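With one protein chain held back, the other chains of the complex are shown just where they sit.
A and B label the chains in the order they appear, each numbered from 1.
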Amino acid sequence: MSPLPSEWRPEAAAIEAVVMVATEPVSSQLLSELLEVSVERIEELCAVMSQAYEEEERGFELAHIAGGYRFQSHPAYHGYVERFILDEVPSRLSPAALETLAIVAYKQPISRAQIAQIRGVNADGVIRLLTQRGYVEMVGRDEGPGQAILFGTSQTFLERLGLESIGNLPPLETFVPDVSTVELLEQALRPGPEV
Amino acid sequence: MSPLPSEWRPEAAAIEAVVMVATEPVSSQLLSELLEVSVERIEELCAVMSQAYEEEERGFELAHIAGGYRFQSHPAYHGYVERFILDEVPSRLSPAALETLAIVAYKQPISRAQIAQIRGVNADGVIRLLTQRGYVEMVGRDEGPGQAILFGTSQTFLERLGLESIGNLPPLETFVPDVSTVELLEQALRPGPEV
Partner (left out) sequence: MAFAVHLDVYDGPFNLLLQLISVEEVDVYQVSLSKIVDAFLAELKKLEQLDLELATEFLLIAATLVELKCRRLLPGNDDLEIDDDLSLFEARDYLLARLVECKTFSEAANELAGLESMAARSAARRSGPDERFDSVAPDLLAKISPQILCEVARRVLADRPIPVVATGHIHEDEITVAETLDLLVGILPSKGRATLRELCLGDLSKVRFVATFLAVLELYKREMVEFEQAENFSELVIIWTAELRDHLLVDVDNYDDSAALGAR
């Protein structure tokens, strides 16, 4: 039985809704602005909600991390989550994901629509995967109407590719692949278990 | 008070944990493998959980969409959530695009030529737009001469429309004009008095 007073429900639900769809921890400051209540009130609400989830033995918890709140899986169910990740998360990039990553790397900052235009098909799912794995991140917003999110490659991306900066990528124009690269490329593009 | 029997809690919590980390709807098949219970059991659990969230007036819901389960914000809290959505809100489809989308949805798999025949005009531009937006994708090739590309609706289409599967669309017959409208049309086409 939840210790959350029922008259707190609407505020608690608003927090649940926002934190559920946020991709980064949401600060109490931001929640306070959204709900138009004090920061103290937000913290009180979150503490009680978090305790309630624990008591209700939910599979998720409301964690206070990096100065904000986020939903995450409960440690008690890590076994299921790990198996899910191993089963579901591909072990290598699909050709579509590799193409999209290449476009972002060379054309950043770039919007979803521009990527879709180059590839000829919608790239939302692939961008989501790349963002989620931390290879690609939001780097700004377009100034035009709609203020589209602009994407670029991340520090993680540079580290994994052993690059000091994005300027160290081979230039597009002069590159002629040698035999071993072509082989590697073919391997990378060969169909297999993937996204 | 949740209608979920307390002995169901561990299974429900495992589902909560897995769905919480998923970025795409998780199929009952996959959940059944992870939890080592039948697909029917998963569907029963999810239905009851989903109802419980609703009754507890949570800010999120467990939705059955595009062949799987996912957490999403409750529509009642749309106002709070808007600014947190990383996916940009796609601009509205034009009437022409919507009509083409309806044709693809109900007649899939379907070729460009077949779409053009129903619409009475060339549909290439509209199909390109729908493909870029991710609503429509190539699903195969016609076996006949020319091997025309066949189009169908995508996973994204189901997600954007909040549908569990394409079978959940209302039957096309629902939209056939009623008898009096057809009569009116028929009358309009009747040849008049001779020249």
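Keep in mind that, in the parts below, contacts are C-beta pairs under 8 Å (C-beta built on N, C-alpha and C of every residue); 3 or more make two chains touch, one makes a residue touch a chain.
These numbers come from a predicted model, not from an experiment.
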Contact partner of the left-out chain, one of B:M20, B:I127 or B:L150: B:M20
Residue of B:V39, B:A52 or B:L93 in touch with the missing chain, whole complex considered: B:L93
Where the unshown chain meets subunit B, residue by residue: 20-23, 60-61, 63, 65, 70-75, 78, 81, 84-87, 89, 92-93, 95-96, 98-99, 101-103, 105-106, 118-120, 159-163, 169-170, 172, 174-177, 181-182, 184-195
Contact set of subunit A toward the excluded chain (per top definition): 20-24, 70-73, 78, 81-82, 85-86, 89-93, 97-99, 101-103, 105-107, 118-119, 128, 132-133, 135, 157, 160-163, 168-172, 175, 177, 181-182, 184-185, 187-188
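Just so it is clear, only the chains that are shown with their structure count from here on.
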Rounded Å distance between subunit A and subunit B, as computed from the means of their C-alpha atoms: 24
Residues of subunit B that touch subunit A when the two form their complex: 1-2, 9-10, 12-18, 20-24, 26, 30, 33-35, 56-60, 71-74, 76-77, 80-81, 84-88, 91, 128, 131-135, 137, 154-156
